[in-house]
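Once you've had a glance at the structure underneath, I'll fire off some questions.
The complex appears here minus one protein chain, its other protein chains still in place.
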Amino acid sequence: MSQILLDPTSELQAQARAVLPRLTSLQDKTIGLLDINKPRGKELLDRIQFRFEELGVNVRRYAKPTMTRVAPLETKQQIASECDAVIEALAD
Amino acid sequence: MDLESRGIPGGYILTEEFRQADIAQSKALGFEAAKVFVEHPIQDRSDAEMHDIADRAFDAVVGLILAEQAETE
Partner (left out) sequence: MTIHFELILKRDCPTCAMLEPVVAAMQDAGLALDIYSQDDPEFPESAASVIDDRNLEKSWREDIETVPTLIRRNEHGDTERTEGWVQDDWRRLTELEHLGADLPAFRPGCGSLSVGPGMAETLALRFGEIQLKARKLEIGEQEDELEACFERGWSDGLPVVPPTEIRVVRMLAGTNRAADEVLGLVPPDLQPCTIEKAAINAVMAGCKPEYFPVVIAALEAALVDTFCMHGLLATTWFSGPMIVVNGPITGAIGMNSGGNALGQGNRANATIGRALQLIIRNVGGGRPGEVDRSTLGNPGKYTFCFAENEADSCWESLMEERGIEAGKSAVTLFAADGVQGMADQKSRDPDSLCRSFASSLLSVGHSKFAMLGDAFVIMSPEHQRTFREAGWSKQQFKDRVLELTTRPGSELIAGMDGNTEGMPEFVKDMDLPKFKRGGLNVEHAGGTAGMFSAIISGWLASGEMGSSPVTKEIEP
C-alpha cells in the first residue's frame, strides 16, 4: 500500500519529485551512454554516440551485464564519477 | 537506474511498447524521469533503419540532458 506523507516545504515546488537541472551547455562535457543490453540497443547507441561526437562531445559507453537486473553498483559509481549526464537505452 | 540521486542528470530512450509500463513504474517509484520514445518494434530493424531511428530521435535525446535555452553548438 502506498503511504501518504505531509509536505514539509513551502509547497512552491511541483508535487512530483523534481528532476535535476539539465546541463546548460555540452561544451567539454562527458555524456555516458548506458546500454542495458536489449536487442538493437547497441546499434541505436552507436549512432547516438556518433551524433554526439560530431558535436564535439565526449562520450563514454557503459553496459549492464544483463537487461534483467539493475546495473551493478560499480557501474553506477563509475558513471557518477566520470560523466556529466547519462542516457540509458533501450530502457523498459 | 536513477543516477539522478547521485547528482547526474539523465534520461531514457525506450520504445512506444513500454509507454504504459513506464507510466506505472513512474508512479510506483514516485519519480518521472526524462525520456524519449522511439517506434516499436525495433528488434527486426536493419542497421540502416536503426541509424534512421537514432537520427530522428537525436534532437529529443539532446533535450534529455540539455536545458531548453542552451545552445547545442
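Odds and ends about this structure:
Just so it is clear, A and B label the chains in written order, and each chain counts residues from 1 on its own.
We take it that a residue touches a chain if its C-beta (ideal position, glycine included) is under 8 Å from a C-beta of that chain, and two chains touch if they have at least 3 such contacts.
These numbers come from a predicted model, not from an experiment.
Although one chain is not displayed, its contacts with chain A can still be listed: residues 1-12, 15, 17-18. Panel shows chain B; residues 5, 27-31 of it touch the chain omitted from the view.
The rule is short, and it goes like this: only the chains that are shown with their structure count from here on.
The centroid of the Cα atoms in chain A and the matching centroid in chain B are 9 Å apart.
Across the complex, chain A is touched by residues 1, 3-4, 6-15, 17-18, 21-22, 30-35, 38, 42-43, 45, 47, 50-51, 53-55, 57-58, 61-62, 64-73 of chain B. Chain A contributes residues 16-17, 19-26, 31-32, 34, 39-40, 43-48, 51, 55, 70-71, 76-77, 79-80, 83-92 to its touches with chain B in the complex.
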